[in-house]
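We show some of the complex, not the whole, and keep each chain where it was.
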Amino acid sequence: MDIMNQISGSYEHKVQYYETDQMGIVHHSNYIRWFEEARTDLMDKIGFGYSKMEQSGILLPVLAASAEYKHPAQYGEIVRIIPRVTEFTGVKLTVSYVVENAVSGERKATGERKATGETRHGFVNQKMSPVRLKRDYPEIYQIFSELLESGKR
Amino acid sequence: MDIMNQISGSYEHKVQYYETDQMGIVHHSNYIRWFEEARTDLMDKIGFGYSKMEQSGILLPVLAASAEYKHPAQYGEIVRIIPRVTEFTGVKLTVSYVVENAVSGERKATGERKATGETRHGFVNQKMSPVRLKRDYPEIYQIFSELLESGKR
């Protein structure tokens, strides 16, 4: 679909000093937060950001999260986080992520892979009961189906 | 009052690795969080923790926060945060804090002062309108009045 092709899930994050630890690298817990940054940014871009979802009464809690660390990101770097929908059942959603060094300003992008990861989610209502998007929110169902398709390419 | 004399606002916090930054010290933003830890702990002890307050429909947002850093806290330390109610008007609350090195296990307490700080708060309802504790919640008013008195000693 046209709109999906135009959407770049690619998201840039400037490493912050408060994200480092005394090993001189980004503390590993922050990658889990970067995944969220890229995931919510993607959802904003498809017109269905968290704010809008919560207004619709839908929450998307995290059921599982994982990260594998390849090369530590460091202060002074800008990283690109690329989220990709790898599973969508109408009830559950899986997003995978690649974190890599990004070009910015005078620095050259090395594209060095920093980390990969994955988060799994369930669509629930305010009472934390599962919602079935296909039946109750067909429009949202359609969007995520297309994201899944575009993620496969 | 007896119960107030028994309440020690003193609160211990073990410095965590994820709280350090690449300068090899605790990132300064964490002290603001430690103030909250000590403040909420104090309120738990007086039988009026944040959970209970929120159930009563009262929120206590932070209007201002400040910290002065004396000696950097480091990983491996345990710090003691001592909160003290320094102002209470029935509508507003001011709490001041001292952070110092605390004894723990085999380590000797140096008592070295790490930082001092202050937070200012307003009592509001769910709609963020000020509540007057003296009229609407006399029991809570009484507790904070006593905390103020004990803070003066």
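Note that the chains are named A and B in the order they appear, and that numbering of residues resets to 1 at the start of each chain.
The rule is short, and it goes like this: a contact is a pair of C-beta atoms (placed from the backbone, for glycine too) under 8 Å apart; a residue touches a chain by one contact, two chains touch by 3 or more.
For clarity, every value in this text was computed on a predicted model and none was experimentally measured.
Whole-complex tally (this structure file, single sequence, 2 chains shown): 4 copies.
Going forward, only the chains that are shown with their structure count from here on.
Subunit A contributes residues 17-18, 20-25, 27, 29, 75 to its touches with subunit B in the complex.
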